[in-house]
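A single protein chain has been removed from this complex, and every other one stays in its place.
Chain nomenclature is as follows: A and B, assigned in order of appearance, with residue numbering initiated at 1 for each chain independently.
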Amino acid sequence: MMKKSLKPFRDIIALALGHLTVFKHVFKRPVTLEYPEKKLPLNDNFRGEHALVVDNEGKLLCTACGTCQRVCPSFETIEIEKEKNESGKFYPKNYTIDLNKCIFCGNCVQYCPFGAIIMTKEYELADEKKSALKLDINTLKKNYSDSIIKKTVKSKR
Amino acid sequence: MEYLYFLYIDFLHKYNLPEFIGMATFPLLPFCMVAAALILVVLFLVLMERKVLAFFTQRKGPNRVGPWGLFQTIADAIKLLCKENITPTGAEKFMFNLAPLLAFVPVMVVWGLIPFSSEFDFMSYSVSALLFMTIASIPTLGILLAGYASNNKYSLIGSFRSVAQAISYELPLVFVLVSIVVLASSLNLRQIVLAQISVYPFCGWFIFPAFLGFLIFFICATAELNRCPFDLPEAESELVSGYNTEYSGMKFAFFFLAEYAMMFIMCAFMATLFLGGFLSPFGFYLSERFIHNDLLAQVLVYFEQVFWLFLKTFFLIFCMMLVRATLPRLKSNQLMGFAWKVLLPLSFLNLFFICCYKYFIYAK
Partner (left out) sequence: MNVIISSIDFIYNWARSNSVWPLTFATSCCGIEMMQTSAANFDIARFGSEVFRATPRQADVLICAGTITHKMAPALLKLYQQMPEPKYVIAMGACTCGGGMFTDSYAVVNGIDKIIPVDIYLPMCPPKPEALLDSLIKLQKKIRKETILDRPKYIASHVSDLKIDEDSEFLIKDSGIILQQWGVSGNLQEGLAYEF
């Protein structure tokens, strides 16, 4: 009986405490990150836009074996045009990754037997055109050189 | 006032304008000033709400548009004016267009009833407190009309809720007002403020005898304004956007403006009733004490009175924002039960207590 009669008072105290807790936050500093000027440091294993690794001689490491295609969980995301060069080795004539379908799982990177494909730290991929999100081989090469300049990935060999 | 009138006529004479223009336009001038002031205040208030809510959640709030985000609301206003005005096919066109005006115009009228200083108020009647309550309840009609005319189930339910809420919360509100009227022995708002003058600074404010009444009034005012935690008419999770679901562009801007203007006016009314309105909390006016030029001090006192009223009003608005940032929305049945089972009996108790106080202590 005693407890029930005290309930309104306890409620009022709880309400007041709640308001006090919220009010305290006025004096705290905002935690907001001023995004376009400052950016959060990314994790080492962050998976961003793809890039094809180019060696010192300007050649792709990719041999167009098609492993990435097979392990990709999305449907027809990676398309490779295979071709033989003079020495009888396969190389990709064209290599497209459709970002409209890619889910950035990183399977292609993990399963690549030659380490020929990596993921950079680029995540600002928004674009006005859908076709621009279909990365062809030149874009992928450029991504690699760009990210080496920005030092977001370590140069291989 | 007469002095101002002659100044105005002189000003017109400079530009070779006849006197009857001055006679005709002089009564309109205060209204234009009031309207401009109200819109400026509302523009500031919307920004303040966004900033303060941001600070409560440790965010930064709008800060990209102009310095400190000051032009954010101006951008919003221009954008809303530029937007396409949609009238749904099934809507009652006349009523659909009338509703935002009906919600907005009474707010403008009510704004003139607040006494800003001891000499200067736009409309002063012997029953202005009563008039305030009557006119302030008209926007509810606009909301009801908006819900009815939109031909949308969410709008209709939202407006029903709003009306039910307004009717239930108006009763305790008026009973608290009655207790204040008993204390001040007047329905004139300026007289109510002047009755709060006492020998000691801020001890005569009616918040001290009627603290319970102040709490009830604050809760009821929050409910009248459809603000959190009583924002059932605009409950986004259940009723899309309540009564203004179908309104776009400028008509929505009118509702928006009316809501925030009413919030400011309600808080100013509350400050007038409980916190001594335009009275200084120090018991004397700073400009009287520190400026030794008599004429200048007389003019500055009026500005200082306006300043004190605005300070108190913004304090109350800040409290409302604190409540909004803290509490979740009530259920519909809790809302009604709270009004009829808790607030109404408490307001009777408050009235009884105030009458006893007036009879035994205050009168002597």
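Everything that follows uses one rule, which is that a contact is a pair of C-beta atoms (placed from the backbone, for glycine too) under 8 Å apart; a residue touches a chain by one contact, two chains touch by 3 or more.
Just so we're clear, the structure is a prediction, and the values are computed from it rather than from any experiment.
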Displayed partners of the chain not shown (whole complex): A, B
Where the unshown chain meets subunit A, residue by residue: 30-36, 39-40, 73-76, 98-104, 123-130, 133
Residues belonging to subunit B that touch the chain removed from view: 50, 54, 57-65, 69, 71-72, 74-79, 82-86, 236, 240-241, 244-249, 252
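The working rule: only the chains that are shown with their structure count from here on.
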Centre-to-centre distance between subunit B and subunit A (centres being mean Cα positions), rounded to whole Å: 50
Contact set on subunit A toward subunit B in their complex: 15, 18-19, 21-23, 25-26, 28-32, 34
Complex interface listing, subunit B residues touching subunit A: 52, 54-60, 322-323, 325-327
